[in-house]
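Yeah, one chain of the complex is gone here, protein chain that is, but the others are all in their spots.
As written, the chains take the letters A and B, and residue 1 is the first residue of each chain.
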Amino acid sequence: MNSPFLSARNVSIFYGDKQAVFDVDLDIEANKVTALIGPSGCGKSTFLRAINRMNDQISSCRFEGSLKIGGQDIYDKSVNVVALRAQVGMVFQKPNPFPKSIFENVAYGLKIHKLTSSKTELQDRVEWSLKSAGLWDEIADRLNEPGNSLSGGQQQRLCIARTIAVEPKVILMDEPCSALDPIATAVVEELIDNMRKDFTIVIVTHSMQQAARISQQTAFFHLGQLVEFGETKDVFTNPREQRTQNYITGRIG
Amino acid sequence: MENVHITSSFDKDLGEIKARVVKMGTLVASQLSEGMLMLANPDAARVEALVKNDRKVNGMNTSIAKHAERLIALRQPMALDLREALSPINIATELERIGDHAKSAAKRSQKMLRGAIPPEFQALLSAISGLLQTQIDDVLRAYDKSDLALAAHVREQDRQVDDLNRKVFELSVLALSDGKRDAATLMNVVLVSRNLERVGDHIVNIARYVNQIVTGDDLKATE
Partner (left out) sequence: MIDFSKHAGFDLSVRTRAEKRFQWTGRLAILLSLAFLGWMMVTIIWGAIGATQSVQIAVSVDLSRVDGQAIENTRFGSIVKTGLRSQFPEVSKRADKKKLYNLVSPEGGFELARQVQKNPDLLGETALIWLTASDDLSQYYRGQMDVDLPEDQRQVSDLEIAWITDLADRGQIRTKANWGFFTNGDSREPEIAGILAALVGSALSLAVCFALSFPIGIAAATYLEEFAPLNRISDIVEVNINNLAAVPSIVFGLLGLSIFLGYFGLPRSSPLVGGMVLSLMTLPTIIIASRASLKSVPPSIKEAALALGATPVQAVFHHVFPVALPGMLTGAIIGMARALGDTAPLLMIGMVAFIVDIPKSILEPATALPVQIFLWADSPERAFSEKTSAAILALLFFLVAMNLVAILLRRKLEQRF
């Protein structure tokens, strides 16, 4: 097994006095899709948001343990959160394009991190991002229209394009398809599958079928603990833990 | 597994398929005992009834497969549930084969005269078929209650069936060399014994499926 790209050890996360994540050890491999599943309030979203330190925005949130990406502890004092987030992108549950044009949406990340040095380079990068997100053909002729004039599925792909544009190493997705219809969901899932070769993807999902379809590895969280982690094909055909089995088959413990 | 689904209709659907399998198994068991009776005392009318029932057995196999297919399509079962949905198809197939053997035994009886089977062979055949009856009952109960121990016991008992079958073979060889018995009858006896041994194998397969449902392990590969 290749050395994990993202490595969590003894990760515990607190909201004030309440503990949301209990002592999680998890290794996420590069260029794979890892799904985090579990019932509501089990800590999977909290854990996900710890990876790009979005929990820092919540003042009562406290992180313990170590989370390393590419060997670097991301909670180390020397790490600049802004730089980290350029390397770890996030796509949210509800598509949230900026109230600007499609072009500006994708270009924003490139602009603030000064990743391009000329106007043509910027345009090329925007085009590449939109193509990678499978959106270019649909909107190439209306780049100046506002981002939220698109359909739900297109908006989510726009958000993905925006995230891809800065070429992060890791892409975090928090239930990206839950607001989309089945066709749009299938399009996004196909996109995720294609993105795998260039990015490491961690996806939180409520749909076990989706996790089964698109991930190679699955982690099951329950009440803040990591109950089981393994190859997706094993977790969904013959899980080791009774709790996992109960959740997957919709049983009461 | 005692824990139940949150959606109770799921449990109901699974239970219904299980009930169908058990019903099919019970019918197949009675077919087998009837077939053995025919061997001792052939009765044309009863043989015809048995053949008719065999068609019923085949029909039950098809309907179990259809119900399982529907459950898989509508419920998207995972893990344990998936095995519980798929296995009835396999088990029903095994039961159907047992039914075929019962039918072939009954048909064979038509070729033999009443009381043609020598008593020592009749005793052996009765012993085998008696064992098989218990085994079918046990394995169906093991399936119904997900009883791993009972399933293991059934697999163990198959050894006895194999032993008895071997005895029939040896005895036949002796009797043939002696020339005291009718060769055709002896041949038929051996063939029937072989059929019964196959029935034993099918029963063991069902026991393995029962184990696989619960543990997810495929014993065929390891045993």
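Rule of thumb we're sticking to: a contact is a pair of C-beta atoms (placed from the backbone, for glycine too) under 8 Å apart; a residue touches a chain by one contact, two chains touch by 3 or more.
Please read these numbers as outputs of a predicted model, since none were measured by experiment.
Novice: Which displayed chains make contact with the chain that has been left out?
Specialist: Contacts of the unshown chain, counting the full complex: A.
Novice: From the list A:Val21, A:Ala50 or A:Cys159, pick the residue that touches the absent chain.
Specialist: A:Cys159
Novice: Specify the residue from the set A:Leu6, A:Ala86 or A:Ile248 that touches the hidden chain.
Specialist: Final answer for the missing-chain contact: A:Ala86.
Novice: Going by the touch rule given at the top, which residues of subunit A touch the chain that is not shown?
Specialist: Residue positions of subunit A that touch the missing chain: 52, 54, 57, 59, 82-86, 89-90, 92, 94, 96-99, 108-109, 112-113, 146, 159, 162-163, 166.
Everything below uses one rule, namely that only the chains that are shown with their structure count from here on.
Novice: Go ahead and note the Å separation of the Cα centroids belonging to subunit A and subunit B.
Specialist: 53
Novice: Which residues of subunit A touch subunit B once you look at their complex with the stated criterion?
Specialist: On the subunit A side, the touching residues are 208-209, 212, 236-239, 245-246, 248-253.
Novice: Help me check something: in the complex, which residues belonging to subunit B touch subunit A?
Specialist: 3-7, 10, 76-82, 216
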